[in-house]
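What follows is chain A.
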Amino acid sequence: MIVEMKNICKRFGSHEVLTDISFGVDSGEVVSIIGPSGSGKSTLLRCATFLETIDGGEIWYMNERAAGTDTSGRVEYVPQKDLHRFRSYCGLVFQQFNLFPHYSILRNLTDAPIHVQHRSREEAEDTAMDLLRKMGIADKAKAYPYQLSGGQQQRVAIARALAMRPEILFFDEPTSALDPELTGEVLKVIRQLAEEHMTMVVVTHEMPFAKAVSNRVIFMDGGVIVEQGDPYEVFENPREERTKQFLRVFER
Partner candidate 1 sequence: MTFQTMLATMAVGMLRTFGVFVLTLLGSLPLGMVVALLKKSRFALVRALVGAYISIMRGTPLMLQLLVWYFGPYYLFGWSISGWRFPAIVLGFVLNYAAYFAEIYRGGIESIPVGQNEAAVVLGYSRTQTFMRIVLPQVVKRIMPSVTNEVITLVKDTSLAFTLAYQEVFSLAKQISASQTSFMPFLIAGVFYFVANYAVEFGMGLIEKVLDYYR
Partner candidate 2 sequence: MSNLNRRQFLSASMLVASFGLAACGSSSSDDATSDAPEGTFTFKHGFDLDYPPYSYRTDDGEIGGFDVEMAQAVCEYYGWQYEPVPFNWDAKDGELNSGSCDCIWSGFTMNGREDDYLWSKPYSDNTQMIMVKKDSGIVTLADLAGKKVGVQTATSAYDLLYDEEGQAALRETFDGGEPVVFETYTIAFNDLQAGAIDAIAIDVTSGNFLMSGKDEYTFLDEALGSEQYAIGFRKDDTELCDQVNAALDALVADGTYDAIGQKYPDIYDYLCLGK
């Protein structure tokens, strides 16, 4: 298992956003998470990438525990220096790209490898250029984020996450902020990564994409996992009434 979330609970104030969520992702697996907005999908990703702290349950990476409930029932994270290592296992691609506007495209990809992972500038730049070529935007290396289209920016964001060589990459609705005609180029890149067996978890509303690319689909609603399984099973033959209702909206 690359990542394993066990019995995750998360509250904002008195509102419980995630209730007893458990799932794991194996190496090379591509998991899509679908569900209506407000169902807790994004919060789940943010908990998995340590942007939010959980209120109950356990998080495991590479068979090592990053957070868990102690005997008194309180959640305890590993110390800061170890957490840093756990963070390095995972990458996250945001809905809003969140590129660093004051850095060139190349520097967006090299700054963290150089200053966080202490790799040589040469190595970091080679890796970055390889990734940009793969994303089809090598000619933009010297440009600044504001000069790129949304689709290009999101591809840079994916490259930036990959430059850190994570074990697993999380996507938080990577195409939701894009004009419809630009979603294709981003989905193509993710599909390409799937073919290379990159381990990925994708929160998405692109049902055809989820169906075509994932090994497994998770349907969430109201902070719980309602149903999960093989994409064809879930999409063509949903067992749960709520799943059916949700999918019907998309068929129209």
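These made the cut because all candidates are chains of the complex that A comes from, given by their letters.
Keep this in mind: a residue touches a chain if its C-beta (ideal position, glycine included) is under 8 Å from a C-beta of that chain, and two chains touch if they have at least 3 such contacts; residues count from 1.
What you see is a predicted model; the values in this text were computed from it and never measured.
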Candidate from 1 or 2 that touches chain A, complex-wide: 1
In the complex with candidate 1, residue positions of chain A that touch it: 49-51, 84, 87-88, 90-92, 94, 96, 98-102, 111-112, 115-117, 144-146, 160-161, 164
